[in-house]
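As you look at this complex, bear in mind that one protein chain is not there, while each of the others sits in place.
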Amino acid sequence: MTEYEAIIGLETHIQLNTTTKIFCSCKADSWNDPPNTNICPVCCGLPGVLPVLNKTVVEKAVLLAAAMNTEIQPISYFDRKNYFYPDLPKGYQISQYDRPLARGGYLELPMPEGYIRRINIHKLHIEEDAGKTKNDYGRRLIDFNRCGVPLVEMVTGPDLRSADEAAQYLIRLRQLLRWLGISEADMEKAHLRCDANVSIRPKGADYLNPKTEIKNVNSITAVRDAIQTEIERQIHEVEAGNGILAWTLEWDEDSGILRKMRSKETEADYRYFREPDLLPIRLEQAWLEEILSSLPELPLARRQRFIHQYNLPEYDADILTGERSLSDYFENAVITYGSDPKRVSNWLMNDILRMVNERGIPAGELKLTANYLADIIKLVDSNVINTSTGKSLLEKVEQSGKSPQQIVEEEGLAKVNDQDAIRMVCTEVLAEAPDQVKSYKSGKAGLMGWFVGQVMKKMRGKADPQLAKAILEELLAK
Amino acid sequence: MELYEFPAYHLVEMIKRREVSATEVLESTLNRIAKVDGIPGKIEQEEGTDQQPDRIHAFITLTADRARQQAQAIDHAVVSGEEVGPLAGVPFTVKDIFCVTGTPSTAASRILANFTAPYSATPAERLEAAGGVLLGKVNLDEFTYGSSNESSAFKPFPRNPWNTARVTGGSSGGSAAAVAAGEGALSLGTDTAGSIRQPAAFCGVVGMKPTYGRVSRYGLIAFGSSLDCPGPLARNVTDAALMLQVIAGADRHDATAANLPVENYVAMLEDNIRGLRVGISPDYFRITYPDPETGELHQESLSPEIETAALRAAGRLAEMGADIVDDIPMPHTRYGIPAYFVISRVEAASNLHRFDGVKYGYRTPDAVEDLNEMYRKTRGQAFGVQPKLRILMGMYVSAAQYSEQYYNRALRVRTLIRKDFDDIFDPNGKYRLDALLAPTTPTTAFPIGDVYGDSVLMQYADQLTVPANHAGLPAISLPCGYDKEGLPIGFQLIGPDFCEATLLRLGRAYELATENDAWREIKPAI
Partner (left out) sequence: MTEEITPETFEHLVHLAALELNAEEAQYLRRQLNNQLKAIHELEAIPLPDEVAITSHGVPYTPSITPPIRNDEWLPNSDTKSILSQAPDTDEGYIVVPDIPHTDLD
């Protein structure tokens, strides 16, 4: 039986999180706004209007281009892509065609199985989004709010070999976009959109078979399921002796089936030509350097560094670099703490991550700063407080915003090391439990734990249990 | 002299000195319009062309109420001693290819006949902000596609004030006719291949196409976006300079509007022209025209009357101190029209995509099966033949398989046309010119109906003006006499990038040199 491999390429559209639209001063984000309320003459394509490029769009796209290891072009051009559609008010989309912002490039994808897949990027360009249309019983309703939202289009080579790899690519891309702070990358809100080209061939073959295109997939799970379904369908067809036709397919997420949209004939002729209303984007060296100076260390590089520099297990490194704010938080805490990164990692992965998730804010916005976390661990280490006090301090610091030291002082949380105080309580406990004292003296040594527990309870956990035990032993030996 | 006849610069001074009020100037002009303009262009009047054949019909929309309010505001400001703008109280018109807030902005097309602009074009806004009084919107070829105004969907189309059986030229025909007939001292026009200069020449007024990017295109309903230039039409050079100064300059709404300070054109107007080098090229004194039968292109010399008038103008500039340099080679001049046929059509077809019946303007009243049928019927019913012709040609030459052969080739030919100019204006080159002098048009105003319908011959009316558009250069057309039928003749001066001041200076020098000429006394008979 023939073994097959899948050949998958992804075309992604990424909505940049700028304040305003790409060619006018309307705000970019109009999620939940009533229809046609975030519009102006420019984005509605009124007669006579002209586009004016938003600087931040270029800067954010350049950051992505750099992160994808592409060749950023010193000069790139806008072109008009002409077609009729009611959500496209000018009747053309301003895009970049033969001279895009960036060419080439790749993303290295570490797969959970342990291998690394390199995904090539053909080109990266910027363009404007169209509006939205919706069906309404035999008519269409048009909303222009989204017209002119800035997009980056990025097309991969046919380099992905499974539905899991495709999903992993999107997971890593989403992580990168958020890491760079250039897109919210929320697939459900269509900030990140994906079309997949899928074909199969016998494993080891070097030719390409006809491919199908899957459109309208709006979650990572859906991408994985749709591609897997399509791979299986194609194998089934080929095994049955049928050919694969270049269909365009639509994924129905609810029923988990693919639907054919229309047969894909020759590519539509969009009659691209240079947009005369815009000058080329010239990335002068100084500007480029200024943009790239804000390029942070990227998640995969940081992940590797954490493994090597801090001796973290891959699992920890992966989670701690899942999100930029968390990984910055970790590193700051490690620096303040000064040693044993794994100990810091344990606190983060157990407690900080939960606090971040519960509050739905990035780690960097916690009132419990990385320095405070390091302080708390140090307080535990130096026996000033015990571990459980340390854990409860986390919430107290987060709620009050006060420093751990201040709270420890104000609430008297420090362990009591005062021999006399402990001795007094110990004497009290023994006096109140003559039966247990009798049992202990007759040989039930296991009761020592109970005595210590009683002392701790009376002292609200602040006593040094070792000290309490020693005093109790001394008193009981009398 | 009636108030409507006064130059703009003179009116501003008189109004500021309270010798007359803006309202008096306006009422004089409105009376003139009522007397000479006749019925305005209307979409329903398909058969209206022959009505009132002795009237100008420059207007599509008269904004008399708005004008009265603006004039009163100026008068109030003057009386209260407030600062007023450089065009305070000057009545002006706007070619109806510009959006002006609250006015029908029609492009002389059925497809925009019911469109009221919710925003103003930058140059129109600047004219109003400078104290100009908006008389209304004037007629043009549909979407500016023509050189005679006969293609306007708003009938009757304008007639030439010098002879109402003749065309005004175009596409800024309503602008040129209005200015010539005393219906406003100034008009805002556009020039894509000669659309300001050619009607200015036909109607005996001054028309200036500024450097591409000197005046914002925001709000100008686009034709050839890489060629379109808004610019002034006026009865004299000083008024044109005054108006240009108001409308020129960078604009945050136009990414192609040059970021370059605007010179004080008026202050520099009467600077000496001694030593300025003005070239004359034989390539601008011959015409190419296609044989109507075979399509073959013939070259011939110009009509002696036009040739003589232009050369005589050069002579007058020489008298004022300019150095005239003969035999300037401009070898690619004749390719201007073929290249324009391609470039402007590609841009026009794309620019007309937005007129689809969805968001504004005409939508077919017919019942339709689906969206595509709505598109076809809307566009089929509401575009005239000129837009349709440009859409189809633009579609053809920009198709993926042809764009190398046609569109890219045309853009490369444009490079050669530009290079002709770069060579002659190069300050270290052989010719070191400050301006090139040439006739504006191959003929004077032709009879209504003579050329219309032959889209190729009509386009060739622009052959002497279109090279400046390809090259982006400033050019000014000035009246320089009349032919034996009493029709105005114009000549043009083309200059280097952003050298409007020099062209205006040369123009003013020519006016001074000819101010006592007998032909200067002639006024249109209308």
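When the chains are written out, they are named A and B in that same order, and each has its own residue count from 1.
Going forward, contacts are C-beta pairs under 8 Å (C-beta built on N, C-alpha and C of every residue); 3 or more make two chains touch, one makes a residue touch a chain.
From a predicted model like this one, the values you see are computed outputs, not experimental measurements.
From the options B:Arg412, B:Lys430 or B:Lys523, the residue with contact to the chain not on display is B:Arg412. Touching the missing chain, out of B:Val79, B:Ala129, B:Ala267 or B:Val385, is residue B:Val385. Note that of B:Val397, B:Ile448 or B:Ile489, the residue touching the chain absent from this view is B:Val397. Within the whole complex, the absent chain has one touching residue among A:Ile14, A:Cys44 or A:Val452, and that is A:Cys44. What chain B contributes to its contact with the hidden chain is residues 115-116, 118, 211-213, 226, 250, 252, 254-260, 290, 294-297, 332, 334-335, 337-339, 341-342, 349, 356-363, 368-377, 379-381, 383, 385, 388-389, 391-393, 395-397, 406, 408-416, 418, 454-456, 459, 469-473, 497-498. If you put the missing chain back, the residues of chain A touching it would be 18-20, 25-27, 34-41, 44, 46, 52-58, 84, 86, 133, 135-136, 138-144, 259-263, 269, 274, 276, 279, 282, 284.
One rule holds for everything that comes next: only the chains that are shown with their structure count from here on.
Measuring from the averaged C-alpha position of chain A to that of chain B gives a distance of 57 Å. The residues of chain A lying in touch with chain B in their complex are 41-42, 44-53, 80, 82, 84, 86, 89-92, 140, 142, 144, 269, 271-273, 276-279. Those residues of chain B lying in contact with chain A across their complex are 98-99, 105, 107, 112, 115, 117-119, 121, 217-222, 224-226, 252-256, 346-347, 349-350, 352-356, 358-360, 371, 375, 395, 398-400, 403, 407.
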